[in-house]
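In this view, the complex is presented without one of its protein chains, the others remaining in place.
Letters A, B and C mark the chains as written, and numbering starts fresh at 1 in each.
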Amino acid sequence: MFETSAPLVERRQVAREVFVLGFEAPEVAEAALPGQFVNLLLRPGPLLRRPFSVYRAAESRVEIVLRAVGVGTAQLLSLELGDRVSVLGPLGHGFAIDPGWRSLALVSGGLGVAPMPITAAAARRAGVEVIWVHGARTAADLCTEWEGERAAWATDDGSQGSRGSAVAAVPEGVDGVFACGPNPMLAAIAERWPDAQVAVETYMGCGTGVCLGCAVPKRAGGYDRACSEGPVYRAADVDWPALPGHLHYAVGV
Amino acid sequence: MFETSAPLVERRQVAREVFVLGFEAPEVAEAALPGQFVNLLLRPGPLLRRPFSVYRAAESRVEIVLRAVGVGTAQLLSLELGDRVSVLGPLGHGFAIDPGWRSLALVSGGLGVAPMPITAAAARRAGVEVIWVHGARTAADLCTEWEGERAAWATDDGSQGSRGSAVAAVPEGVDGVFACGPNPMLAAIAERWPDAQVAVETYMGCGTGVCLGCAVPKRAGGYDRACSEGPVYRAADVDWPALPGHLHYAVGV
Amino acid sequence: MIELEVDLGGLRLKGPVLAASGTFGYGTEVPLLDRSKLAGMVSKGIFLRPRTGTPPARIVETPSGMLNAIGLQGPGVDALIRDYAPLWASWAFPVFVNLNAESIEEYGELTARLDGVPGVAGFEVNISCPNVDQGGMYFGNDPVAAGRVTAAVRRRTKLPVWVKLTPMVTDIGVVARSVEAEGADALCAVNTFVGMSIDLNSRRPRLANRTGGLSGPAIRPLAVHLAHQAARAVRIPVVGVGGIVSAEDALEFLVAGCAAVQVGTATFIDGGAIARVHDGIAAYLASNGFESLEELPRYLPRD
Partner (left out) sequence: MIELEVDLGGLRLKGPVLAASGTFGYGTEVPLLDRSKLAGMVSKGIFLRPRTGTPPARIVETPSGMLNAIGLQGPGVDALIRDYAPLWASWAFPVFVNLNAESIEEYGELTARLDGVPGVAGFEVNISCPNVDQGGMYFGNDPVAAGRVTAAVRRRTKLPVWVKLTPMVTDIGVVARSVEAEGADALCAVNTFVGMSIDLNSRRPRLANRTGGLSGPAIRPLAVHLAHQAARAVRIPVVGVGGIVSAEDALEFLVAGCAAVQVGTATFIDGGAIARVHDGIAAYLASNGFESLEELPRYLPRD
């Protein structure tokens, strides 16, 4: 875990209202594993840090992908190149790739695409074939960047790929399933692939295991910390009905 | 009084750590009178607006002069050209120039220079000779911009002009004295020129007369509102011992 | 068109957003304020006699908030009746007078003076005043004293009587019920929280009065909770106040059980705040399929 003041060095659009931001943070980039996240601090800015999955980590640069949903994300997207944020990370436990797998489906809904590029790269390095299954409301919302040999698209309105959810678009016969997206989508994943690995979203106070704010209810009882034991879980281990389905705007001014 | 979202269009340094910022705000610039102020809002930024004297108002542009002393001023100085702030103004009652005067001394200490350029310009338009008397700790802190036929400088260390206070450097025989600076300096002005017009500083909640936060204690008893009846007062009318001498950092994060 | 009219204990308001006491003066100060959506205003707190208020500094900014210690500066009831009430009588929204006193008798006397004056639509009783007979403790801190003040005002008028609760109590529900029992038509929750800020140059409080009242967004979560607790404790309507800047903020109070809201500090920053909050409430109701504010579901579990 490192804490560093990192300048913005990259900004590109990858879907309607969705942008990738790249920060120069060598130690964090070097250490980041698939499914881990960084916790960003803005000053001036909202009180708490904001967690974001590592999208890509290469050449001393950590990339994240986001849309403006509240004060912190709006402020991040208004940064100019060279502006600095405090990057804390990498944090959490990510996806575990089994090198014995032949194929791995990366299933994402909307901004759930966030942890997939770094994961796809690691899977390919491990010799695992990657199948990208990405869903969104409509074609314009689909992230235009992907890595991996095969891709399957799904849109609610059928404007690109199959009509319906990304979960339905996952081909049969894959050895592994990693998923990220709205918690209700992950619950659907859990139904079909209990052993899938899923990255959950919770509100976070600290991101470092100390506040117990990021509770993930476990089927076995009790709570885990998304920031420490998670954010990636075996799908069937999470008590989905007890996890808030949608996380919403909270701060205001 | 106007409220407008105004872009930063000018930024120049005029003394050590002291900068002039110019905002494009035509109605405000047109209406501003000597000694009036504007109240600026930053978003994101601190809760309340920040009052600044109008330094110059010309060609649809309102200029202010400032140094970073807290969160708001620091943020103002980090604005880039084109960034917008909400400008509310012009506010308050300023200096009254008597066209019958032959000469007028503008006496300022440190950032008390702020209302002087707009005032000098108005005095000259009224045919009054302007004598500029500006004091600071040392030469580097003296504002390098001034308007008016004559100038007298004063520095605490004697590095430019006379050694000592600006008040001591005011020549004899002027018809009018306008002053702005730390409240203790203004109290000294009141001793020597009871009829001088002085611009006082107070903490302000609203700047528009409604919160009663900007109380100026009057010799005659009771309180005035610096933002409405002031900020310019007849020097002898203010109960100086009852007015806080120095206003300090307050917000924090 | 979304119907935003509010019935506040028999009083019909054209919308749910009022201007809070002490932040709107006597309604005459600020030309820029957009009044078209204003459902009503509460005057700056008035005493029987003129008061000069506390010495400066009176204002300190704090994180997302401000402390104020104005000391209820004001011209006294005679000047209010002479200078302001006649103007109010012609305005399109009702004006409530915020009543302040140092004894129960004085509250009664003040009410009697104002009752029936054209332009005065009703009263908001500020019980966050030091009770001089009881060693300066706030009336509002003591459910019995709060009830007595309410009764004293109630006896002198048939106009609506609102009581503005202080947050500085162990159980706001007890005070709320006591005040309801003595005839209040509505409650306003809440007044400012007592706070202090120290200047490290002088190593003394920044406010000449030492302490001041904290307002602004910082207190919003506390105010929502207290307004909710008050609403659960009584049957009369509750007006929510504390830290409202946006329509979403106001809606938190409304969902939490309030019938209307007051906006204070936000108007210092943005003259359009009240109109913005009003319009935003309408937009929220529309986009959630409600045709009137009355249809908005309230969250008021009785446990």
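As a working rule, contacts are C-beta pairs under 8 Å (C-beta built on N, C-alpha and C of every residue); 3 or more make two chains touch, one makes a residue touch a chain.
Computed from a prediction, not measured in an experiment: that's the story for all the values here.
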{"item": "Residue in contact with the excluded chain [from C:10, C:31 or C:297]", "value": "C:297"}
{"item": "Selected from A:26, A:164 or A:205 as touching the chain missing from the view", "value": "A:205"}
{"item": "Contacting the left-out chain in the complete assembly, out of C:224, C:239, C:269 or C:282", "value": "C:224"}
{"item": "Hidden-chain contact residue, picked from the options C:71, C:205 or C:237", "value": "C:205"}
{"item": "Positions on chain C where the hidden chain makes contact", "value": "60, 62-65, 67, 141, 168-171, 193-198, 200, 203-205, 211, 214, 216-222, 224-225, 228, 243, 248, 251-252, 255-256, 284, 296-297, 299"}
{"item": "Contacts of chain A with the absent chain, listed as residue ranges", "value": "1, 3, 41, 46-49, 86, 88, 202-217, 221-223, 228, 242-244, 246-248, 250-253"}
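The rule we apply is simple: only the chains that are shown with their structure count from here on.
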{"item": "Topological distance between chain B and chain C, in contact steps", "value": "1"}
{"item": "Chain whose average C-alpha position is farthest from chain B's own", "value": "A"}
{"item": "Rounded Å distance between chain B and chain C, as computed from the means of their C-alpha atoms", "value": "35"}
{"item": "Euclidean distance of C-alpha centroids - chain A vs chain C, Å", "value": "45"}
{"item": "Two or more partner chains touched - positions in chain C", "value": "64, 217"}
{"item": "Multi-chain contact residues (two or more partners), chain A", "value": "253"}
